[in-house]
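Inspection log for the structure reproduced underneath, given as structure tokens.
On to subunit A.
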Amino acid sequence: MAQIEAPPGTAEAAANPAASAPTSDFNPDTQIRERTVLDDQAIRRALMRIAHEIVESTDDPSRLYLVAIPNGGVPLGRILADKLESLCGLRAPLGILDTTLYRDDLTTRASRPKLRRTEMPSSVDGRVVVLVEDVVNTGRTIRAAMDALMDFGRPSHVRVVALVDRGHRELPIKIDFVGKNIPTQPNEKVIFRADEPEGDEAEKATGVGALHLIVRGGNGS
Partner candidate 1 sequence: MIGRDILGIEDLSRDDIETILETAERMQEIGSREVKKVPTLRGRTLINLFFEPSTRTQTSFEIAGKRLAADVVNFSVSGSSVTKRETLLDTAKTLDAMDPDVVIVRHKVAGVPHRLAEVLEAPVINAGDGAHEHPSQALLDMLTVREQKGAIEGLTVAIIGDIAHSRVARSNIYGFSKLGAEVRVAGPPTMLPAAVESLGVKAYTNLREAIEGADVVMALRIQMERLEGACFPSVREYAATFGLDRAKLRYAKEDAIVMHPGPVNRGVELAHELADHRPSVILDQVRNGVALRMALLYLVAGRPGSAADSSEGEDGGGR
Partner candidate 2 sequence: MARLLVRNGRVLDPSQDLDAEVDCLVEDGKIVGVGSDLPSDGAEFLDAEGAWIAPGFIDIHTHLREPGQEYKEDLASGGTAAVAGGFTQVACMANTDPVNDDPSVTKYILDRAEKDSPARIQPIAAATRGLQGQVMTEMMALREAGAVAFSDDGATIMDSAVMRRVLEYSTLADAPVIVHAEDCHLRAGGVVNEGPMSTRLGLPGNPAAAEELMVARDIRLAELTRAHLHVAHVSCAGSVDLIRRAREKGIRVTAEVTPHHLTLTDEATIDFDTSTRVAPPLRSAADVEALRLALAEGVIDVMATDHAPHATYEKEVEFTEAPPGMLGLETAIAVTLELVRENLLSPLEFVRRWSTNPARLLGLEGGSLALGSPGDLVLVNPDREWTYDAAQGFSKSRNSPWSGQSMTGRVVATIVDGRLVYHHERGVLIR
């Protein structure tokens, strides 16, 4: 499993060796303990590293097709698309695939979850589809995403990118490219959030603002 690391030789790696030291706070709004696991820069560095890994492991990067799983996967997918373009000069298509209608737990819930937008700009036939998700835990969302994907066509390969792997798998699902493994209690929540873009030019271009990754709940750290 890849650990977080700045790409070798960058100034950031030297400057921030302990960028991911967790701090635990009591959030007055939610009245629950929270700790930041990765800050904005650390997340972006992880995504850059993942982009490198994807390019290295793909024979023909022109066949790449990113498919983001809403909500968290979408900003991640956008940033990843940018990073891939900067590495190999090609802009991979970015689709959004809502998995809600493919969930396996709709019968046991008290209400039907809200649906999110699905937009698949082109065919997935013969493509190397890279599913992009923020947090993978039991593996069920990825299972649902694959079922949904199959209804759209026949990819040649399906890979999975997750910013966070919590590790409590219930299905035989593997993550191909992971940002960080975070061991957690089942009663904790791992929350990824992307703010709306503000003044920054770069933010506006991607359509993604500051990124946050926190763990909420549990017994404190």
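In the analysis below, a contact is a pair of C-beta atoms (placed from the backbone, for glycine too) under 8 Å apart; a residue touches a chain by one contact, two chains touch by 3 or more; residues count from 1.
How were these candidates chosen? In short, all candidates are chains of the complex that A comes from, given by their letters.
Bear in mind that the values here come from a model prediction, so they are computed numbers and not experimental data.
Which member of 1 or 2 touches subunit A in this complex comes down to candidate 1.
Here subunit A touches candidate 1 in the complex through residues 71-72, 98, 101-103, 105-119, 134-141, 147-148, 151-153, 164, 166, 189-191, 216, going by the rule given at the top.
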